[in-house]
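Structure record follows, encoded as structure tokens.
Note that one protein chain of the assembly has been removed; the remaining protein chains are unaltered in position.
Every chain is named by a letter (A, B and C) in the order it is written, and numbering of its residues begins at 1.
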Amino acid sequence: MSFKKPINHHPKLETNKLGLTRRDYEGAVSTLCAGCGHDSISAAIIESCFKLNIEAYKVAKLSGIGCSSKAPAYFLEQSHGFNSVHGRMPSVATGANCANRDLMYLGVSGDGDSASIGLGQFVHAIRRQVDMVYFVENNGTYGLTKGQFSATNDLESKNKYGEDNLFKPIDLATMAIQLGATYVARSFSGDRDQLIPLIMGAMQHKGFALLDIISPCVTFNNHDSSTKSYDYIRDHNEAVGKTDFVPLGEEISTSYKEGSSTEISLHDGSKLALEKTDANFDPRDAGKALNFIREKEKEGKVLTGLLYINDLAKDLNETLNVTQTPLSQLQQDVLCPGSEILDEINQSLS
Amino acid sequence: MSFKKPINHHPKLETNKLGLTRRDYEGAVSTLCAGCGHDSISAAIIESCFKLNIEAYKVAKLSGIGCSSKAPAYFLEQSHGFNSVHGRMPSVATGANCANRDLMYLGVSGDGDSASIGLGQFVHAIRRQVDMVYFVENNGTYGLTKGQFSATNDLESKNKYGEDNLFKPIDLATMAIQLGATYVARSFSGDRDQLIPLIMGAMQHKGFALLDIISPCVTFNNHDSSTKSYDYIRDHNEAVGKTDFVPLGEEISTSYKEGSSTEISLHDGSKLALEKTDANFDPRDAGKALNFIREKEKEGKVLTGLLYINDLAKDLNETLNVTQTPLSQLQQDVLCPGSEILDEINQSLS
Amino acid sequence: MHEVKSIESIQSTNDFVIKFANVNGSGSASANQMFAKAMFRMGIPVSPKNIFPSNIQGLPTWFEVRVNEKGYLGSRGGVDIAVAMNPQSYSKDVDEILPGGYLLYDSTWKRNFNRKDITVIEIPLTQLCVEAFKNPKQRPLFKNIAYVGALSVLLDIEYEVLENIISEQFIKKPALIEPNLKALNLGRNYVLENLPYPLGITVSRADKLEDKILISGNEAAGLGAVYGGATFCSWYPITPSTSLAEGYEKYAKKFRIENNTGKNLFASVQAEDELAAIGMAIGANWNGARGFTATSGPGISLMSEFLGLAYFAEIPLVLFNVQRGGPSTGMPTRTQQSDVLACAYASHGDTKHVVLFPSDPKECFDFSAQAFDLADQLQTPIFVVSDLDMGMNDWVCDKFKWDDEYKYNRGKVLNKDDLDEIENFGRYLDVDNDGICYRTYPGTHPEKGAFFTRGTSHDEYARYTEDGEVNAATLSRLMKKFRTASELVPEPVIEINGKDSCGVIFYGSTSPAVHEAKDILKEKEINIDLMQIRSFPFNLDVWEFIANHDRIYVVEQNRDSQMRTLIMAEGGISPEILRPLVHFTGDPIQASYIVNKISEREVNYKSHINAKKR
Partner (left out) sequence: MHEVKSIESIQSTNDFVIKFANVNGSGSASANQMFAKAMFRMGIPVSPKNIFPSNIQGLPTWFEVRVNEKGYLGSRGGVDIAVAMNPQSYSKDVDEILPGGYLLYDSTWKRNFNRKDITVIEIPLTQLCVEAFKNPKQRPLFKNIAYVGALSVLLDIEYEVLENIISEQFIKKPALIEPNLKALNLGRNYVLENLPYPLGITVSRADKLEDKILISGNEAAGLGAVYGGATFCSWYPITPSTSLAEGYEKYAKKFRIENNTGKNLFASVQAEDELAAIGMAIGANWNGARGFTATSGPGISLMSEFLGLAYFAEIPLVLFNVQRGGPSTGMPTRTQQSDVLACAYASHGDTKHVVLFPSDPKECFDFSAQAFDLADQLQTPIFVVSDLDMGMNDWVCDKFKWDDEYKYNRGKVLNKDDLDEIENFGRYLDVDNDGICYRTYPGTHPEKGAFFTRGTSHDEYARYTEDGEVNAATLSRLMKKFRTASELVPEPVIEINGKDSCGVIFYGSTSPAVHEAKDILKEKEINIDLMQIRSFPFNLDVWEFIANHDRIYVVEQNRDSQMRTLIMAEGGISPEILRPLVHFTGDPIQASYIVNKISEREVNYKSHINAKKR
């Protein structure tokens, strides 16, 4: 059930360039469990949209089925949303994207939704380079069906009842880099400072952007023997370095040490400033990125931050050479060849 | 249609330890196009089974739908075969494998079957470490539906009619290594000498063995601008080194230079002898293997040979702690708890 | 506690509906179930129904318990006693109370409920628990136990019964027994000391349930699969079927461990989706194991392609569909019977499937075990179709029985010796002229009996063919097999109650409501004959019952009268005879609803007939 929040505009609330407050980016009241990581991600999305001065009605929110997939109801009330079927959001997003290239597409999914039933669609949306931000709200469990292991759950992790997970995890971020996704980040719902710039960067990126966000399930996977709990991630999280989002036209003013940062330009001219902490790591080199992830994994660490970026990719509409005008807006005059041409066709068939 | 070949035992035909000739391992007459790579793979399977003295009736052949998926009809007449539905062979093989761990499972699939519709099942069969040999007869095209691009087709490749493939390929071998498959090889249907030992090794391996075999489609993808043609692969193929299969109890007698070879023991005690040609490559180190593949790919080469092996993996039945006796052979006495226990259960429910 | 003024308060023994309103995820389930179990232990027929949101925590959830000595256990409607523990839903909860009914709420925060016609019972549960228990995490749980304690005094529930239930429940965590008893007595004592008791509504030992048990259909079906010899289960989580696979695993882990080795005599795999789940089950059955999968509506849709394969390649398979509210994702936590057509005709092309319809947990157990025999005998998928109401709620039903003399029927399977004696094995040769052919398992014989299983058209020797006549012959044989099936599946349960009666056809979980309606109608001098359909294809008894009635109401919980459609389509039954009586809100149908619908039309009918006679 979704409850509508009363929107009382408090005159003192901060506004952005569109004159909107954060409240204007909210959605219905969440019905997720108190403390669920997914709610923090919704909050970070709200903050990112506020900061980027996004017009909510030009955003489409799509999801599959799961607690995570309910989340789009809890942000951006003024956006159209589509809660589709389990694991198949990527195809719906692909079609939507082809129909109207002018909107921004936010896909929200869970680890069950993306790594099990939806794995094929996940991979092929990447392969097609659908221009969207794809959130995996990754809790290592099937929240909505009450705590079964998901395919991203770690081998050594146990469930709430002390049973062992028997299978190795699928690392969606690694897989995405391997497949050519052009913006791949991992983060943690509990780390707002890291998460928000990564989301902002993803929103301004053209092409497929994956945000694999560890998002603890307080009800079914936040116990001591879990490797997706708040505590575990706080302890084992290792960031590749800080990321700052620098809006178009603003000066970079990061706190990084001299020479220790890199800038990456995004599609609209805004920038990402990345702190460099390790010589072996470069988010523009897929091979290095993959090695670094693998290395850290061996050390028992969960590497977070912007793992890979490639700003030169063609998105699906470009690849298909689709007109700039949204297909949904084309009118009959350009769509229908008309009777004269039909007569010619008839001619050629007789 | 499948035609039955007259089996005339010629007295001079070579026999193996079971007293069988190669003919005994054949199947129906192939109805594939003359020159189709898939037929060479069938021949290599026949040769491997002959050499390994395999009892055909203890083999189960499973496939999806496609020209490649027809192939199991053309070898091992005495084996049960299952030509299932498009892309879903892995799940059928998984269930079959759980039902009877005593048989050997050969899964035969195509690049359309495995990299598109069947990708999710492919990944999850690997994740579960189903004990089987999984052949991808990879021709970069949908043979049976007449030549559409498949998801393994290379970006720069064109189809028969000169149209461009617009999307990047999915590399199933890389993906399999990433996911923890324990035996991953790439080969070429035209290279019998390389292929046969790799198949033999896979058959003796316990766990999931992937053979990604480039298998040209003479009808739809063997033209000049194809990167899966006989000519292209002959020109761009770079082997990681020779592989020899050494049956249990036999001496290794390879032609490799001193110190340039490695031995790997297989499940049943037989061995693989691997020639070492590059210091950067070690098929027992997944990270190195992945890097090497990536490097060669950048050089425009197709790396073939045994890419990765790990002989310590648990297969699905071990992971699930399944009894040694095939489940299919368990009888009612051990299966049915009987009326006394039922009375106790009734008691506990009242 | 203020007393009812404007109206008499309800007086009854062993006949009432109590509804607990809680917050989802607050741990109320075990306290509420304890209440239901206590009724059962006192020998009073009881039917608890969990009404829960598709959500994990924080939303309203209800637990409705009907207590009825006569054994009427369908949903009744109306609430006699509301235990309102969720302020979010107070207004709805209070509205539902029948005039003269009772409201118990947590008066730690006092309220005025603005209904003069009910008795309001105020117990400061939270406050009591805060005072009594130190650990704040435990308080909400004990609050629930405390209201059970309070009810035990108010309704006169035997204390020892509750005490025993608690001791049994925590047999493995004995440290918890004492605090639970403490909570129980907290509620008891508060009532004993502060409130008048008992209420007008009370319970009293009835000893009506000697041969009965209390169990959910899913657990029963899971146990049935163990008894039926299933060694393989592949499934994908989906409400309301999840607990069926879990039930199988639970019992298999108990009774299917190899003696010396400690190894499992079964394998259960949580698949990556429903397509894989059914694919695995097909692979296992093809390879000679008894395998099954369990799912709900969306899963059936996803399994359609594979179901066509199993039908056409003739692979045994058992599939449990625990129905929920459709279409699409629909109402995942509500009950319907709206997958009847989707199951009977699943997949493209000419396909028809065998479907069993259990009507209570006992039949869930029986049909589950029987389904594996039928699958092997008929070499085709067998659907066992129940629903959320029966699958997830505990129902009172007959004790399970097992005949140790009974031998599994593995169907027509040739072993090595058989093959040695056979000249000419053909997988699809109709040797016995019943449409069922002989199969072999892989690995049976070094030289004979191997064949190629395929979903493409094939001849009698399992060879691919494009010969249209050969393929048509296969399709016709499959129809013959389907006719054979109609002789093997469970026959309907028929109850004839008078001459000239109208017929009522029903199936599955509407059974309690239909039986209750029958008795009510009888009092109104409307006799109805009942037929509980238990399987598709329909057998002769079904057609006979229909032929013997000139008007039949078909009771079902879907919009499109799907069973009626199936009967018309398969039997060539005139539609005027079959009258839809449908209910599809997702809540279980009530006897009163059936009574209203039937009596309305029957009264018309009778005046019509009488007019004719005149």
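The working rule: a contact is a pair of C-beta atoms (placed from the backbone, for glycine too) under 8 Å apart; a residue touches a chain by one contact, two chains touch by 3 or more.
Bear in mind the structure is a predicted one, so any value in this text is a computation, not a measurement.
Note on the chain not shown: across the whole complex it touches A, B, C. Residue-wise, the contact with the chain that is not shown comes from C:Ser301, picked out of C:Ser301, C:Asn497 or C:Asn548. The residue from C:Lys37, C:Arg256, C:Arg290 or C:Arg334 that touches the chain not shown here is C:Arg334.
Only one residue in the set A:Asp102, A:Glu163, A:Asp231 or A:Glu263 touches the chain that does not appear here, and it is A:Asp102.
In the complete assembly, the contact with the undisplayed chain comes from C:Ala342, out of C:Ile10, C:Val67 or C:Ala342. Think of the hidden chain as still there; on chain A it touches residues 1-2, 55-58, 60, 62, 72-73, 77-85, 88, 90-100, 102-103, 120-121, 124, 128, 316-317, 320-324, 326-330, 332, 334-339, 341-342, 345-346, 349-350. In the full complex, chain B contacts the hidden chain through residues 1, 31-34, 65, 67, 85-87, 116-117, 119, 142-146, 148-149, 151, 219. In the full complex, chain C makes contact with the omitted chain through residues 53-54, 297-298, 300-302, 304-305, 307-309, 311-313, 325-334, 336, 338-339, 341-342, 345, 347-352, 454-457, 466, 468-469, 471-472, 475-476, 479, 558-560, 562, 565, 568-569, 571-576, 584-587.
Here, only the chains that are shown with their structure count from here on.
Averaging Cα coordinates per chain places chain A and chain C 40 Å apart. For the pair chain B and chain C, the distance between mean C-alpha positions equals 44 Å. As a whole-number value, the distance joining the C-alpha centres of chain A and chain B reads 35 Å.
Annotation for chain C: residues touching 2 or more other chains are 272-273.
Across the assembly, chain A contributes residues 116-117, 119, 151 that each touch 2 or more other chains.
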